[in-house]
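With one protein chain withheld, the remaining protein chains of the complex are depicted in position.
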Amino acid sequence: MSDPTQPLDGDPAARVLVAGASGFAGALAARLVWTHPRLELVAATARAEAGTRLDRLYPRHRVPLTLTELEPSAEEGWDAAIVAYPHGASAPVVAALRERGVKVVDLSADFRLRDLDTYRSWYGEPGAPDLLPEAVYGLPELYRDRIAEAGLVANPGCYPTAAVLALAPLAAAGLIEDVVIDAKSGVSGAGRGGGDRLSFVTVDENFTPYGTDGHRHEPEIAQELAALGGPAELTFVPHLLPLDQGELVSCYVRPSREVAEDELGELYRERFADEPFVELAEEAPGVRDVRDTNVCRIHVIERGGRVIAFAAIDNLWKGAAGQAIQNLNVMLGLPEAEGLS
Amino acid sequence: MSDPTQPLDGDPAARVLVAGASGFAGALAARLVWTHPRLELVAATARAEAGTRLDRLYPRHRVPLTLTELEPSAEEGWDAAIVAYPHGASAPVVAALRERGVKVVDLSADFRLRDLDTYRSWYGEPGAPDLLPEAVYGLPELYRDRIAEAGLVANPGCYPTAAVLALAPLAAAGLIEDVVIDAKSGVSGAGRGGGDRLSFVTVDENFTPYGTDGHRHEPEIAQELAALGGPAELTFVPHLLPLDQGELVSCYVRPSREVAEDELGELYRERFADEPFVELAEEAPGVRDVRDTNVCRIHVIERGGRVIAFAAIDNLWKGAAGQAIQNLNVMLGLPEAEGLS
Amino acid sequence: MSDPTQPLDGDPAARVLVAGASGFAGALAARLVWTHPRLELVAATARAEAGTRLDRLYPRHRVPLTLTELEPSAEEGWDAAIVAYPHGASAPVVAALRERGVKVVDLSADFRLRDLDTYRSWYGEPGAPDLLPEAVYGLPELYRDRIAEAGLVANPGCYPTAAVLALAPLAAAGLIEDVVIDAKSGVSGAGRGGGDRLSFVTVDENFTPYGTDGHRHEPEIAQELAALGGPAELTFVPHLLPLDQGELVSCYVRPSREVAEDELGELYRERFADEPFVELAEEAPGVRDVRDTNVCRIHVIERGGRVIAFAAIDNLWKGAAGQAIQNLNVMLGLPEAEGLS
Partner (left out) sequence: MSDPTQPLDGDPAARVLVAGASGFAGALAARLVWTHPRLELVAATARAEAGTRLDRLYPRHRVPLTLTELEPSAEEGWDAAIVAYPHGASAPVVAALRERGVKVVDLSADFRLRDLDTYRSWYGEPGAPDLLPEAVYGLPELYRDRIAEAGLVANPGCYPTAAVLALAPLAAAGLIEDVVIDAKSGVSGAGRGGGDRLSFVTVDENFTPYGTDGHRHEPEIAQELAALGGPAELTFVPHLLPLDQGELVSCYVRPSREVAEDELGELYRERFADEPFVELAEEAPGVRDVRDTNVCRIHVIERGGRVIAFAAIDNLWKGAAGQAIQNLNVMLGLPEAEGLS
């Protein structure tokens, strides 16, 4: 039950469950619901840490709720849920919640890929294939109208969020012949429980490519670029940055025809003119510029016949929990930026 | 068996085993033996990672040996061993090695405390109490002659190394009425396997006191200060620094009588004049000044009647593996700094 | 002139100038005024960067104002000002603003020390000694009522904020016989323009004591402890942490009489029960717990007859700009936490 001191403006627009609130993204989602003027956080659940106060686990988020165990079959009066479970573990929970009519934003990959064979080749057998047709890919800048109608939104991966936003105007204009996406993320993107691989001593003063034999975010980026009209083929290599929150993608496009920097500027300004969370920068963005914000900051240039698009996001905000709130706002008919600035 | 390419100057002075070479201190010890011109690294063992090449686990150390399992009862022709096992796990291994006449430097706490009751109250029942009388505390600046004769040397903890060196001249002169030791260490001091507590995301951009209800290095510091003539009572609080290797202690002494800065300088210069690994600095030391070295860098001042001594070490070198090599050099009659510069 | 898009709830309670908005604290102050629901940011000025947009200099603060040059003699319709000038440069600007009746929170040291001789011995000749009597030391937890009446508030230094809050209950109870304050701050506390001394390469993976021959925050701490009834004598040593924002003080008190941990808890809870920005933690605080917040997080223990109080703040928030807003709220009769959560 929610602590009586949650600051709300009048009646809540929805009573919200955050499942998996002990992970980085789930905990931030819980905090964003907690401080959201129109959402009521009715429960924050966790599989391992049930019984612990969330503000003991994450003092900085200051959410004074005790984590509980999730019983999705119980009638709890939830209107909406943000599910931050690992891939595979999410599908059954989402299915149970959907059965009771709860609107769900799912942070796992379980409902992101529309092609079942592609899903299987990267993740194995899907847990709730029947729900795939109703799931909407939760990038509001691409699917705002469908998200507004959706009962289940598959929140995008952090790399796809940055890469697809960086490339959307080019893809939609059919301008991408070929693209290399060199991506770099802070450590929080990998979640908790990384052991020695993500220990301070391993990561500090280090910088390493990883997933070089194929990363699960690649088919997701390919799917969305293809949907826009762009190429289904691409090269994507992520690297691990020695910082906490922040992600930058550098996208090197061989364009299908010559394109001047002016035209690029026009293309991007037009596409993103009314987007509350996309910023077009006059200089290459740094990840600090967007830290602790839901902003995707983009800069695009032409150099020797190649087009280069940079995008920076905070992987926990626009790349996960912030975008989940943005999606929830759209689903509930609230102002899209409510609780996010 | 040692790889044939180990660079040695003529016949080795000793054939050395490093047990527990998969941890931070053990791995560095293996590297220091490997590059030591007079020591032959005949085996590097590990409990969990046996079968893995050490240069796969720690590319930067470039030791091309495969980790094996330790069988201390086997006759392997070891002359000496550095044991880098956790507290408690070390004693039986050390005992088995000592039975075969192997000279041992032990990096655990198992033989550091000379008083059994003190040991018990911090660590529980000792594993090899019979060996305690022969163990020499491995701070060469205090016990060089006894180390030269010893079969078993208990390598000091990192905090005691820095704190005792910082305070030794004052303690020996009976000048310490009361002392507060505010200590700060990089993360490698806590070893591997720390899980989320030592993950990058937890430690990065953070700084926290820990062990505030009593830290195991406190009785060790008290023991050595008392042995020098100083106080057995002290206040010691460690803090975790967001960096990899490096440790600084700030020691605030209420002196038993007024003492001028000149006298302090004299006292310290005299005590450490011939020490190869103690530097007296004209300014407060930074931990970067001693990174990847076996040096303890000290600065002492007087301020408003209080004496403040700062000491910086690299916790993995002078605070662990480097000091182990220094001890081994002394035990084997080699030049004390051999293989350490 | 303020950009029309500043988000305000109805009429502003005050039209506010931020002078010196190109420094770290000034820029944050400008942002906090900009996002404050009841304050209107009418001008952000800077000496060197006039003409530059503030969101170009600090993209993350997203204040779309162009920095201007300050003309304090001009009639600009300012009701209040936050002045973030260097020590010495501040006094004349503050004097000019006060002459026109502008309420001022000054972030420099120019009006913090009530004793002129003490001021002179640390800073030289004061620039506006006539204003000293009317200046109130801006620690609301100590001087809330006087701040509410004040025209000029001297915002405390970051170290004094943390140290005085950590020690206030003890000082007021006459319990401090003697105190050592070992303080550690992130780099932003030193401001811009530090050159190679504060370059990334110098600070990264480093940790260093500084100001060991006396730091300007020491007389400020002494003044406030004495005002509470505590000792005027203390030992204060700051250290530089390899992180951006965050500060921790570890205060080692020799109490004037024996005091149990229960009594301590009671003392602190009583003192800070109604404070919106003081948190009493069950564990030693980390600086991450308070990052980007105006919170001072305190933990106090007893150990072997000594009392140890830890306090963590964000040096730019509670240690500078956040506290300036808190003071401004009090001066203007607004809710004290308005615009700060």
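Miscellaneous remarks
Should a chain be cited, it is by its letter among A, B and C, assigned in written order, with residues numbered from 1 in that chain.
Operating definition for what follows: a contact is a pair of C-beta atoms (placed from the backbone, for glycine too) under 8 Å apart; a residue touches a chain by one contact, two chains touch by 3 or more.
As the structure is a prediction and not an experimental result, all values here were calculated from the model.
When the omitted chain is restored, the residue from B:R98, B:R291 or B:R306 that touches it is B:R291. The residue touching the chain not shown here, chosen from A:A148, A:V237, A:L280 or A:L332, is A:V237. Contact with the chain that does not appear here is found for just one residue of A:A27, A:L67 or A:L248, A:L248.
Only one of the listed residues, A:L225, A:V287 or A:L328, touches the absent chain: A:V287.
Within the full complex, the residue among A:A148, A:V180, A:A227 or A:L280 touching the omitted chain is A:V180.
Take chain C: the residues that touch the chain left off the picture are 24, 187-188, 192-196, 198-205, 242-244.
Remark: the residues of chain B touching the chain excluded from display are 35, 56, 59-60, 204-205, 281-282, 285-286, 288-293, 297, 341.
Although one chain is hidden here, its contacts on chain A can still be listed: residues 178, 180, 182, 184, 205-210, 212-214, 233, 235, 237, 239, 241-246, 248, 250, 252, 254, 284-288, 291, 299, 301, 303-304, 306, 308, 310.
Throughout what follows, only the chains that are shown with their structure count from here on.
Shared numbers divided by all numbers used gives the overlap of an interface; between chain A and chain C this overlap exceeds half, so the copies present the same residues. The rotation that brings the Cα trace of chain A onto that of chain B spans 180°, given to the nearest 5.
No other pair of chains has as many C-beta pairs in contact as B-C. Centroids of chain A and chain B (each the mean of its C-alpha atoms) stand 46 Å apart. Centres computed as Cα averages put chain A at a distance of 36 Å from chain C. Under the contact definition stated at the top, the residues of chain C that touch 2 or more other chains are 205, 285-286, 288, 291.
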